[in-house]
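Removed: one protein chain of the complex. Kept in place: all other protein chains.
A and B label the chains in the order they appear, each numbered from 1.
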Amino acid sequence: MQIKRTFSLEDKLMNHPAIKSSEQLQDTMTLNLGPTHPATHGVFQNVLEMDGERIVSGVSTIGYIHRAFEKIAEHRPYYQITPLTDRLNYCSSPINNMGWHMTVEKMLGIQTPKRVDYLRVIVMELARITDHLICNGILGVDTGAFSGFLYLMQEREHIYEIYEEICGARLTTNIGRIGGFERDFNDIAFAKLRKFLKNFPPVLKEFENLFDRNRIFIERTAGVAAVDAETALQYSWSGPILRACGVDYDVRVNEPYSSYEDFDFDIPVGTNGDVYDRYMVRNEEMWQSLRIIEQALEKVEKEPKGVFAADVPEYYLPPKEEVYNNMEALIYHFKIVMGEIDAPKTEVYHCVEGGNGELGFYLVSDGGRTPFRLHFRRPSFINYQMYAPMSRGMLLSDAIINMSSLNVIAGELDA
Amino acid sequence: MSDIKLAEAPPGIEGSGFFATSFEKVIALARSHSLWPLPFATSCCGIEFMATMGAHYDLARFGSERPSFSPRQADMLLVMGTIAKKMGPVLRQVYIQMAEPRWVVAVGACAASGGIFDSYSVLQGIDEIIPVDVYVPGCPPRPEAILSGVLKLQELVRNEPLRRRNTPEYKELLAKYGIQ
Partner (left out) sequence: MGKISNQAVLQKLTERFGSAVSIPSEPFGLLTFETGKEHIIDVLTFLKEDPELKFNYLTDITGIHYPEKELPIGVIYHLHSLYNNVRVRIKVFLEERNPVIPTAVNLWKGANWMERETYDFFGIVFEGHPDLRRILNVDEMTVFPMRKEFPLEDPNRADKKDFFFGR
């Protein structure tokens, strides 16, 4: 007589009439980490083949927010492209704006005064802080810690107030003009800046205390998705994630723009290239940005007051009093607003250090009122292509943390 | 003395230990003060939504305490950001999966009408594929504007019949979009 012993689960499945072969049990499951993410990173899709909790392979699909920036830019005069650049990396839009203005200024041969450069540095470093605040906050949310994010969003509100004083908008700022700024920073803006510089460091310190030596955070992030420098350079990574791998490539130091060479700051560089290193590099960059803003405020004090734009009436709108009284100013005003500025027939490539890496603008002009070709070298797009190969063999929860640490902004990904 | 305003009770017959009113009004009141959002955030307006959800402009005090990413458990679909033609079918699928009663708020210029992106790849307004209840203009709208939009939606919900889904106008509207 045969005694039935207790079967294991596998035995039960193997003898189930629906299972035809043992290979079927080893099949992978297809998981659609679809365009509508719970993790609010933006709209991109990953179709993953999973073996249990482990990812076997993945395919990325992007383009769900493709707005055809490059095509639109061929039909807009130079100053109308600034609102488009805003919406590339919308977490740090002033950096995109300034980068575009500097590209056009390079092409037109406009030299901005030092005070404009220092004010631009202040605005760009504030934007870098906002970008890193969102990235680190969301990294905290993805590991399960929601409160850090709420503290940092409050700090973003303070930075939004500073933007509002300077340009009137909170998020998609459209700051500045080709040649400088549209108006000077008023006293309230400087007062808010100083208040921010005083109140932000304790909050950042508190945030660091929550995460830096938090055992759960370290176990979730240390050693996850480690990338060596050679592979990162092969995939043309740039920005904090490349610096976390050990390569000290920062456009502000390599090819200084907007008088960055006058400033004294360090570039934080990591060792392992894992998620913890990226988090630490971004935190440290925020401290360095604060340092740069303090130095910039001192330098702005020393420069002659009231200078907020270059003296180029052909490209920068003259003040209204002159337009009403002066013939040349009227003609310049008309030409600039109609977009008929004299652009040379040339091509220029200018890059700035965005929140995610080297943000480049390749502008080809044929002398007309709109660019002939404008191409954005978008760091999120180029950084993200390594995500699918990198997530092979990872656990799903590690892959989510990895995606969050790459700081992929959907607007910059698809453009 | 607290300055928290309580919602007004609907008209009804009151007595000692009971209050009789119409089912419709009570349910409409309850629904309007507990709209659970589905944040369908695609681009910049999504960041302003994150600010609205944050501690400064708290959306939770208006009843939207639990943002859900599952359409089956959400009441209001907040479409925030540009919807490209590639994303259109996904948005439609999410809307179809939502259980009645459901409302849609188009936050931002891009969701309302395509915004500044008049190009071949952008859907010029989500009302080409799903019915929209409230449009919030702005690029991006301030958090106060988003809150105002949610409050207008609450006004709408408060005055709605109980089983909107069975009314002929609603059925005709959905048929126009080709939904069920």
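Throughout what follows, a contact is a pair of C-beta atoms (placed from the backbone, for glycine too) under 8 Å apart; a residue touches a chain by one contact, two chains touch by 3 or more.
Note that the structure is a prediction, hence the values are computed from the model and not measured.
S.K.: Can you work out which residue in B:31, B:86 or B:102 touches the chain that's missing from view?
M.R.: If we include the chain that is not displayed, B:86 is the one touching it.
S.K.: Check each of A:209, A:234 or A:271 against the chain that is not shown and name the one that touches it.
M.R.: Candidates A:209, A:234 or A:271; residue touching the omitted chain: A:234.
S.K.: Even though one chain is hidden, which residues of subunit B still touch it in the full complex?
M.R.: 85-86, 118-121, 124
S.K.: I need the residue numbers on subunit A that touch the omitted chain, in ascending order.
M.R.: Residues touching the hidden chain, for subunit A, are 62-63, 66, 68, 70-72, 74-75, 106-107, 231, 233-237, 247, 249, 254-255, 346-349, 351, 358, 360, 362, 364, 373, 375, 377, 381-382, 384-386, 414-415.
The rule is simple: only the chains that are shown with their structure count from here on.
S.K.: Centroid of subunit A to centroid of subunit B, CA atoms only: how many Å?
M.R.: Roughly 30 Å separates the two chain centres.
S.K.: For a test of understanding, state which residues of subunit B touch subunit A in their complex under the given definition.
M.R.: 39-44, 46-48, 50-51, 54-56, 69, 81-82, 84, 86-87, 90, 94, 116-122, 139-140, 142
S.K.: Spell out the residues on subunit A that touch subunit B in their complex, using ranges where they run on.
M.R.: 34-38, 40, 42-43, 63-68, 71-72, 83-84, 86-87, 90-91, 134, 150, 153-154, 156-157, 160, 170-172, 410-411, 414
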